[in-house]
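To start, the structure under review is shown below, and the notes come after it.
Missing here is one protein chain; the remaining ones are kept as they sit in the complex.
Each chain gets a letter, A, B and C, in the order it is written, and its residues are counted from 1.
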Amino acid sequence: MTPIRLGMVGGGSGAFIGGVHRIAARMDGHFTLVAGALSSDPGRAQASAAELGIRSYDDFAEMARVEAARDDGVQAVSIVTPNHMHAGPAVAFLRAGIHVICDKPLAATAGQAAAIAEAAQASGARFFLTHNYSALPMVREARAQVAGGALGQVRLVQADYLQGWLADDLHSKQAEWRTDPARAGAGALGDIGTHAWQLAAFVTGATPAQVSAQLSSMVPGRPIDDDARVALRYASGARGGIWVSQVAVGQENALSLRVFGTEGGLEWRLDASERLVIWPKDGPARVLTRAQDRSGSFRTPPGHPEGYLEGFANLYSDIAAIIRGDAGPLDRVPGLRDGLSGMGFIAAAQASSARDGAWVEVAP
Amino acid sequence: MTPIRLGMVGGGSGAFIGGVHRIAARMDGHFTLVAGALSSDPGRAQASAAELGIRSYDDFAEMARVEAARDDGVQAVSIVTPNHMHAGPAVAFLRAGIHVICDKPLAATAGQAAAIAEAAQASGARFFLTHNYSALPMVREARAQVAGGALGQVRLVQADYLQGWLADDLHSKQAEWRTDPARAGAGALGDIGTHAWQLAAFVTGATPAQVSAQLSSMVPGRPIDDDARVALRYASGARGGIWVSQVAVGQENALSLRVFGTEGGLEWRLDASERLVIWPKDGPARVLTRAQDRSGSFRTPPGHPEGYLEGFANLYSDIAAIIRGDAGPLDRVPGLRDGLSGMGFIAAAQASSARDGAWVEVAP
Amino acid sequence: MTPIRLGMVGGGSGAFIGGVHRIAARMDGHFTLVAGALSSDPGRAQASAAELGIRSYDDFAEMARVEAARDDGVQAVSIVTPNHMHAGPAVAFLRAGIHVICDKPLAATAGQAAAIAEAAQASGARFFLTHNYSALPMVREARAQVAGGALGQVRLVQADYLQGWLADDLHSKQAEWRTDPARAGAGALGDIGTHAWQLAAFVTGATPAQVSAQLSSMVPGRPIDDDARVALRYASGARGGIWVSQVAVGQENALSLRVFGTEGGLEWRLDASERLVIWPKDGPARVLTRAQDRSGSFRTPPGHPEGYLEGFANLYSDIAAIIRGDAGPLDRVPGLRDGLSGMGFIAAAQASSARDGAWVEVAP
Partner (left out) sequence: MTPIRLGMVGGGSGAFIGGVHRIAARMDGHFTLVAGALSSDPGRAQASAAELGIRSYDDFAEMARVEAARDDGVQAVSIVTPNHMHAGPAVAFLRAGIHVICDKPLAATAGQAAAIAEAAQASGARFFLTHNYSALPMVREARAQVAGGALGQVRLVQADYLQGWLADDLHSKQAEWRTDPARAGAGALGDIGTHAWQLAAFVTGATPAQVSAQLSSMVPGRPIDDDARVALRYASGARGGIWVSQVAVGQENALSLRVFGTEGGLEWRLDASERLVIWPKDGPARVLTRAQDRSGSFRTPPGHPEGYLEGFANLYSDIAAIIRGDAGPLDRVPGLRDGLSGMGFIAAAQASSARDGAWVEVAP
């Protein structure tokens, strides 16, 4: 199956989320990255594209125009810029009939959002928003559980998303645009609050009708919210809450969801993302793992956590470095010596067991 | 940087570990798969290769010969066959001067292992063995902790690796060769015991001098060990143990390592693979996470677990399916509606907070 | 040291919290229960007192009067009645110069609370309120950590207290008074909300200045709150929240506290009550256990959880039943056979080790 030709806007070298999108697009082999407007700085854009071996553009408008005209032009584009830079490229590519895969939140302002919506409705191309947490297998399973009635009628919903990395007045690249109202639109509320909001809606199938909120800036002088506490009322009578913070020291990326209904409850936490706890009204808690997953979203069998693939990939990347002759402390890659040692272990263990557990030397 | 051209022996459609190797090779973009002898069944080999869009060979010997002669032939080959089929292709490719990336254990018999060792020593190419668990970031950190003296002199080592999937007399493809002495060489001892053995050696930097073992076949009629309990003696005076089982019902893939020394202890568990617990002799337990990792082996920042990338990849794969027009229940992919909903949430929360927490309707 | 003579109001046979107070008073030997007005039903009061072997009164007023006049009268009284019945006995005993140990919350109405306050101020006797969670060792340690500056200036406080036992319209003795506004005053807010409120204040040393609340009755027809979500503002600028619920299905008694400050964070959970997690701003999480406790509030050494004492007490109670000749399935109490078996184990293990691990029969 021929991979889909993919472009990217944003994601120059050193960017975080751009790199994530590239790995994700590559993982299952369905996409091949061929072009990009990787930075608003032309030099950085070109250098980044050269490193990736793709066509480079200085601006997204030109890229949309040129790629749409090429026979081998991009069929889809990933937009991984700061929030206020989503609408421009999204509209340009949608108008050019190219599918858009956009990082969240949709935009920095309501006006930008409306422009995207208008372009999407007018376009034959599709618009996707990468609320990645809702694509985790046990989150999909949680949704299936709620839809299947395991909780009865939902009464209570609580989503917490806590980070601590903005507890001080940071001025890193990642921090600066996120704490600038002009570029981000909203602070913690937009950056992680929209994840919590979408996650709750994804799992419960319902969106709140009313909110009561308290946004705070806990770091002196910060012009945007870094902590938000939002109470939720659903039309069904359900009640809920969202608490997001970027000043919760020690919390690396603590996303969790708790839902309680008339017949049961559930809890999912990102830091144990492959488990889903279900409490039936009667009987003990049930801990669902990938052995129980019905979403088909895991790539490895029971007990092999997601990091399993990354472990293999670490080996392959180290091996590539060795093959290429790169220097580095690469004695950490297993090889023949490990293999012979393992054979020695097997032989010694078999010999000992055959002699009823007598101690046996392992061949050196 | 041009990707390294990779071949594969074994790993036809439906295989488990072959798929894992392909994803891992693709993840960081360092390899591109170009050729394979994917199955001993020629029809299946060709169909699998066609699906992947690579050159196909009916047998590995021919593949080694032909690829070595091509200008654009494979530079490295992954061997993902059952244990007794490692030595043949490993020797062939090493002799052809092609690097070998081999799944563990090294071989099914000592004779096969010796053949590989001989070929490796004679070859200019490298031999790698994919003991993937030792490439997990917090395992590498564990090794650094021991090497750095956090535990003092190591006294006790215990590695457990428990699975339950062979608790019954299974006859699946995966089960059959693993329980056949001719093809596997050893049962649980070889399949997972060598992982435990290598993991303990990798972290502690030491290999036991003697073993005392009890191998058991708990399932009636099974001709190979499915449970092994091995006591270890190190030359240093340290003591240890390995317990591996494939009949421990409910244990999906429960690998863990505990090491205790004169100055501290540590525990690592695969089911919480991104945490490393260190007990200094005095003071509280310290729970190391990726924020403390020094191995450079994580792809995402603190709090973003390994599954984070797979979540994104799930989205990209669903998006590819939608773009290609594949049918399927793909309402689970977030899009414009989610984006507008998130914007509505931000606006309503900001309005409520500005009005001192008054309840505000969320735009539908 | 002579035990203090204790009386009790409420706590007739079948009561929950009365039994808890009696065990707690007995545990360290500082109190001896001598008198009680154990029920408003005279027959039940007398039967309950007879079972406990103590003096019985039909009403608390008479008890306060008579006991105050006796040379061997009660020196302190425990009040374990429903909320609306706290003020009457509290005032009576305080006026009689007898110390009062009262279950929480203080009262069902502000008027009752004022009456208690007035009596306490006029009395030479002391008034205690059994907010028991603040007496757990690691909660005391949490308070010491905050006071010692481990968190810097507190910014965020969140206390959750979730139960699920009132998810249906129950009519048990325990449920009825708690869901009756006249007897309870408040629902989840009073029953468990006051615990969360006091716990947060105890650990942080601060009380909020303002609240914004949403009380809900999730069970149709229930005349009192069974879910409450309260946002908190502290005079210091800190922000917080309390979420209490009695309809969170599957949550047995899920009390937790999270506090984040400028320099660190902490989390304590009742379901792992002997651990306190501290996140310094830099460096890994530290998990404090009783080995690190400085409160002097544990009765057993590191690693012996609180249930250790109850395990021993289970044996003593079973032994008492056996000695008294009570019938019952008491083969669960270890005895001589277990002791001889243990000796056989020691001897066989020593013999095997002396013979370099040879298998040795265990004497039957």
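Throughout what follows, a residue touches a chain if its C-beta (ideal position, glycine included) is under 8 Å from a C-beta of that chain, and two chains touch if they have at least 3 such contacts.
Nothing here was measured: the structure is a model prediction, and the numbers come from that model.
Participant: Given the contact definition stated above, which residue among C:85, C:254 or C:278 touches the chain not shown here?
Facilitator: C:254
Participant: Among C:31, C:60, C:93 or C:268, which one touches the chain that has been omitted from the display?
Facilitator: Checking the options C:31, C:60, C:93 or C:268, the one contacting the hidden chain is C:31.
Participant: Where the complex has a chain not shown, which of C:122, C:182 or C:362 is the residue touching it?
Facilitator: C:362
Participant: Pick out the residues on chain B that sit against the missing chain.
Facilitator: Against the missing chain, chain B presents residues 151, 155-156, 158, 164, 167, 212, 214, 216, 218, 227, 229, 231, 233, 237, 239, 241, 243, 245, 247-251, 258, 260-265, 278-281, 285, 356-359.
Participant: Identify the residues of chain A touching the omitted chain, counting contacts across the whole complex.
Facilitator: 212, 231, 277-278, 283-289, 291-292, 357
Methods note: only the chains that are shown with their structure count from here on.
Participant: Quick one: superpose chain A on chain C by CA and send over the rotation angle as a multiple of 5°.
Facilitator: In degrees, rounded to 5: 180.
Participant: Once you find the CA centre of chain A and the CA centre of chain B, what distance in Å lies between them?
Facilitator: Distance between chain centres, rounded to whole Å: 22 Å.
Participant: List the centre-to-centre spacing of chain A and chain C in whole Å, with centres computed as mean CA coordinates.
Facilitator: Chain centroid spacing, chain A to chain C, equals 42 Å.
Participant: In whole angstrom, how far does the Cα centroid of chain B sit from the Cα centroid of chain C?
Facilitator: Each chain's C-alpha centroid was found; their separation is 47 Å.
Participant: Name the residues of chain A that each touch 2 or more other chains.
Facilitator: 212, 214, 233, 251, 357-359
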